[in-house]
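See below for the structure under consideration.
With one protein chain held back, the other chains of the complex are shown just where they sit.
Each chain gets a letter, A, B, C and D, in the order it is written, and its residues are counted from 1.
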Amino acid sequence: MPLKSLTSKVYTTLITVLLIGLAWQILSMLLETTAFPPPWEALQSFGELFFSELMPHLQVSLYRVGISLMVAALLGIPLGLFLGKNKRADAWSAPFLYLTFPVPKVVFLPIFLILLGIGDVSKIVMITLIVFYQIVVTTRDAARNVQHEYVLSVESLRASTLELYRHVYFPACLPSILTSLKLGLGTAMAILFLVETYATQEGIGYFIMNSWSSLAYDKMFAGIIAMGLMGFLIYLLLDTCEKFFCSWVNP
Amino acid sequence: MPLKSLTSKVYTTLITVLLIGLAWQILSMLLETTAFPPPWEALQSFGELFFSELMPHLQVSLYRVGISLMVAALLGIPLGLFLGKNKRADAWSAPFLYLTFPVPKVVFLPIFLILLGIGDVSKIVMITLIVFYQIVVTTRDAARNVQHEYVLSVESLRASTLELYRHVYFPACLPSILTSLKLGLGTAMAILFLVETYATQEGIGYFIMNSWSSLAYDKMFAGIIAMGLMGFLIYLLLDTCEKFFCSWVNP
Amino acid sequence: MKNYLTIESLNVVYAQNGQLTPALKDVSLTLPQGQIGAIIGPSGCGKSTLLNVVAGLNKNYQGKVLLKGAPPQANNEVALILQEYGLLPWKTVWDNVRLGLQIKGIAGTQAAQRTEEILKQLGLLHLRKRFPIQLSGGQRQRVAIARSMVLHPELLLMDEPFSSLDALTREEMQDLVLKVWQETGLTILIITHNIEEAVFLGQKIFVMSPCPGIITQEINNPLAGDYEARGKMEFLEVCNALRLSLRGRCQACL
Amino acid sequence: MKNYLTIESLNVVYAQNGQLTPALKDVSLTLPQGQIGAIIGPSGCGKSTLLNVVAGLNKNYQGKVLLKGAPPQANNEVALILQEYGLLPWKTVWDNVRLGLQIKGIAGTQAAQRTEEILKQLGLLHLRKRFPIQLSGGQRQRVAIARSMVLHPELLLMDEPFSSLDALTREEMQDLVLKVWQETGLTILIITHNIEEAVFLGQKIFVMSPCPGIITQEINNPLAGDYEARGKMEFLEVCNALRLSLRGRCQACL
Partner (left out) sequence: ANPGDSQAGDTLTIGSMTIEENLPVLVAQQNGYFAEQNLEVKLLTFQSPVELQSAFQTGQLDGMITDIMIAALLKSSGEDLRVASIALGATPEEGRFAIIASPASTVKSVADLKGKSIGISNNSIIEYVTDKLLLAGGVNPGEVNKTTVAKLPLRVEMLLSNQIDAIVVPDPQISYVVSQGAKIIAEDSQGENLSQSVTIVGKKTLNEKQDALQRFYQAYTKGVQAINASPDQYKELLVKNVNIPESIAASYQVQHYSEPQLPEEKDVNKVLEWLQEKGLLKNPVDYESFVQSGLY
């Protein structure tokens, strides 16, 4: 069974890759612009550059994204669960969230620079902050909607608040949390373009922007392929987590 | 009851605004940089500029964000529900989503420009695309997790597929969909900074970036306040929708 | 009398995490049009599984299941009361009950009238604006009953429909079902754990036994539907016979 | 004998969408330590509400509710079987049953042993790796019973615990509860719709009536717990008396 599902997964992925390549080819032929090279050109640069250039950049970005996602999850999930459980705290924090959430965090860059310097810390904190908001909102909304029946059931066992979180709120919200991590991953990769444009010469975001600036579109798209692959791998990881930890949902 | 909850909402919001102001004041005093003016300076420019400058910019941005959110929702929600319901379609589309989702859509800007021109269309399509992904992923994950019991219950009434969507999948996923709209709103506002930097002199994103590049930090922060307010209002709208349409969740 | 329901050598196996659980094995039964069949059997013997197959909800079966000669999904005139009620938490009592009519394309005043009538009969009208979560267990169960009765189906499938009702309300409900049955001549298949109920309602009583579920006995019961019979010796005798037949179940599985 | 449970003029009102539904009005009752109390009454009369208050789940009440002289939340020795089972869908049968022990701080082999024992007694051991959604209705109900019995509580609150069980399994369960009660001398408060069950188990039987819920009668029943009595005339007489008492309910509310 697992083997079969693995083969079929590989199969669909391959077909998808071929289809994407085909669409790409057609589009690049239609557009006839250097800004959108045909897929084989990008693939060729990808192959050439993978070990020499792309890998180190990917590693740096992976590190930044990985740390940020983890920190954001470690802070955001408990806070979200707390707010979703406690109507009072929620009512008090909601205006704060609602006022600050829509403000793009980019504008706080100067403050971050002063407080944290121009090194990796400010970059990681920036990604973390943005992903954190997404995780908090998703987790809170999920925790708000946890069926009261389950809470009562575990409360009747005289569970402490901590145990309620552990046995009810967390598992009940886990599917939503994993969704928010997936979204957070997408967001984090997008923010790479923001934070890897200052004071660094490393990272896949820098690589792509730099290739773009020097109008080296084949390199740029090689970077995009690498980015897609990196995201794909983290995604697979999250998906496996979902299969494993949420096997109770419509098993 | 509704009146009381309204007053308490206004009350917490006011307190929150005051607290944010205080934190801002303290931080700006500590940082001592022109890049982070004290709140009253920003407020003063906000007051001065609100009707003359900010309003028109806000209107333009609101239009762009509003249209994008709506289009993204109209396309993303049905697709998400469809993928969540149909395991087959999901299995086929998943690799595509997983490969393309983590690629920041910014890199497709040149292609969009070529295909759609430099006007509002390419801006709106850009925002739409990014928000669309978030809505699809959230809705799909929510639809996957709809309790099978409800589906069976309505299937036993010999409901057509369309009716299943209408009476089961859509209402069951509505809380998640509203969450994704909130997140989408935040994302859309962040992308304003990207799409309002080309070929436009309008929009709050342009206003803020323009103030920033001309080092008019008081104006910049006046713009940030306006942005926060605009987000806040859309948020309130979404929250009211949630109260209204999801009153069945732990009533 | 023509058979409304025909089941021949039905087999159902649940697959979960790579493990197979046989739930029904080689089950055959027939139910003539306009009759009431009662299924009785120990917990976990496959009664609900059987009903789900007949209702067309479980398409994953081997064997032949025909409703008026057609496969279950093709039949539009079936109504099912699920064991767990199956109420939609996002719809009020009123909307839950009206849903079936809406799906059948019956709308407007006719739907409203029928909904109101059934809610009144089941003593639920004052609760029509509530959500299921705001009801007591018995009230929820009655909403589930209303939801299927309002459809005026040809075949009514009931999975322990009165389990959460007090004795009195239960008797009222039995009477109501019987009244509707007498008036409209619909076919009914009911699962129950209550031996008296099975004997009072079931013209054909199917006794099931688990591991995997099979039908061990089929009793033709002429006393069914006779209000007078309820207290009589004859009635109690059938009940006792049924009780004995139930005792002889497979012990290996528990 | 000291009273384990004392309730004095308890009032509960549900507030929903600005509308108030009185559920219990001026309810008083006492239950001595080591006795079995049975609550019987029509659907929607507030039985579950009462039990939730005693279990400490509903803190929104007026009046006095004391368990061993302390408010319900302070009591650590209560176990509750919820009407809707209250199983966590994300835990297997095994984990659902073990959860209470885990929360009580009992872990390791002792917890595993107790869990295994109770699952065996209830015929569920072979299902231990399944999730609740993979069980039949009656199996779920038995898991809910196992979940509270494994705790060895001082006070066992049961909300229609046997409603989804077939007659035989039901009797087995009744016997099991009785056996545990005789062995450990715990106090039990059970809600049931089954008149025979109330008479067989309840040393004190509380009859409730709705709109809003009040206790109309309190019957002291010396026959309770007597296996021999089950078939006897005396037993049937008490049952009949109880049935009559239940008929005299308020008709206004339905």
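Going forward, a contact is a pair of C-beta atoms (placed from the backbone, for glycine too) under 8 Å apart; a residue touches a chain by one contact, two chains touch by 3 or more.
These figures come from a predicted structure and were not determined experimentally.
Engineer: Let's see if you follow the contact definition: name the visible chains touching the chain that is missing.
Structural biologist: A, B
Engineer: For the chain left off this view, which of A:N86, A:T197 or A:S247 is in contact with it?
Structural biologist: The missing chain is touched by A:T197.
Engineer: Among A:T7, A:T34 or A:T161, which residue is in touch with the absent chain?
Structural biologist: A:T34
Engineer: Please pick, from A:I15, A:V121, A:L215 or A:L233, the residue that touches the omitted chain in the full complex.
Structural biologist: Selected residue, touching the omitted chain: A:L215.
Engineer: Where does chain A touch the missing chain, residue by residue?
Structural biologist: Listed in rising order, the touching residues are 33-35, 109-110, 113-114, 117-118, 197-199, 201, 206, 209-210, 212-216.
Engineer: By the contact definition given up top, give the residues of chain B that touch the hidden chain.
Structural biologist: So the residues of chain B touching the unseen chain are 33-35, 109-110, 113-114, 117-118, 197-201, 206, 209-210, 212-217.
Methods note: only the chains that are shown with their structure count from here on.
Engineer: Could you work out how many touching-chain steps separate chain B from chain C at minimum?
Structural biologist: The least step count works out to 1.
Engineer: Can you compute the centre-to-centre distance for chain A and chain C, using the mean CA position of each chain? Integer Å is fine.
Structural biologist: Here the centre of chain C sits 49 Å away from the centre of chain A.
Engineer: Indicate the residues of chain A shared as contacts by at least two other chains.
Structural biologist: Residue numbers touching two or more other chains: 148, 246-247, 249-251.
Engineer: Could you list the positions in chain D whose residues touch two or more of the other chains?
Structural biologist: Correct list: 16, 84, 133-134.
Engineer: Which of the residues in chain A end up touching chain D in this complex?
Structural biologist: Touching chain D from chain A are residues 149-150, 152-160, 163, 167-168, 171-172, 174, 246-251.
Engineer: Going by the contact rule set out above, which residues of chain A touch chain B in the complex?
Structural biologist: 8-9, 12-13, 16-17, 19-20, 27, 31, 33, 35-36, 91-92, 94-96, 98-107, 110-111, 114-115, 130, 133-134, 137-138, 141-142, 144-145, 147-148, 175-176, 178-179, 182-183, 185-187, 189-190, 192-193, 208, 212, 220, 224, 227-232, 234-236, 239, 246, 249-250
Engineer: Using the touch definition from the top, list the residues of chain C that touch chain D in their complex.
Structural biologist: Interface residues on chain C, with respect to chain D: 14, 16, 40-44, 47-48, 83-84, 123, 130, 134-139, 141-142, 160, 163-170, 193-195, 243, 246-247, 249, 253-254.
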